[in-house]
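Here the complex is missing one protein chain, while the rest keep their positions.
We just call them A and B in the order they show up, numbering each chain from 1.
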């Protein structure tokens, strides 16, 4: 479910982009236990200078090559899980050697179960919840 | 009001992009009755491979050419309306022959009446609501 948007400078190779996307996926797996194969990413390339991050805000030494990681997911993860997620993302992205940990900006957007369709025009999460609820009712 | 973001592979013609945008607009008209002319779309092109969707998640056979449809709109549509919207979008987009229904991923983002300005620096929805409230009060 999480939909990840990676905003990066243009000029990365296919393999480098894959490494960055994989780092976020592995971090989501480790920190908030998303299911295997729950991998949806849009990589957006930007001309030099089109990603602007102030180099001094809150004392973090951002450079002129930040990466913005935006993640949309369903509401309800506790703060500790989100903190673990940030640690995992920054560490795993930095491990690729393609970005400094200081340059990884992360923003979460939360929505609801009904706000997702994974193909075929179906609201899969809604259908799953309805099925589970009806199975519960069927039990004696 | 809905602001639609279409994330697609680069290489579509102007006419093809227009067809895809029109399909979403017509689906919004049919399923959730947005007003005529309420058409705001950003089409974002991606290099091959920059839109990543796992081909097996929830059993949907996504290909390597998914389209991500993100829609921001005001909070409050019931789940049934959202389900109708997904059906309409997938069906109408697939009818263009440019995308398989399996490859249409849809994510909704909801916000509030005060979160919109349609030009001129004015919060048009807020002003309309205030006018309606004051007209109600004026009535004997």
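A few notes on this one:
Keep in mind that, in the parts below, a contact is a pair of C-beta atoms (placed from the backbone, for glycine too) under 8 Å apart; a residue touches a chain by one contact, two chains touch by 3 or more.
Everything quoted here is computed from the prediction, not taken from an experiment.
The chain that is not drawn here is touched, among residues B:96, B:111 or B:132, by B:111.
Although one chain is not drawn, the whole complex shows that of A:16, A:102 or A:129 it is A:102 that touches it.
Interface residues of subunit B with the unshown chain, by the touch rule above, are 3, 14, 17-18, 21, 35, 37-45, 72, 109, 111-112, 114-124, 126.
Seen across the whole complex, the unshown chain contacts subunit A at 7, 44, 46-47, 49-54, 56-58, 60-62, 66, 68, 70, 79, 82-83, 86-91, 101-110.
As a working rule, only the chains that are shown with their structure count from here on.
In this entry, subunit A maps onto subunit B through a rotation of 120 degrees when their C-alpha atoms are superposed, rounded to the nearest 5.
Centre-to-centre separation of subunit A and subunit B, using mean CA positions: 21 Å.
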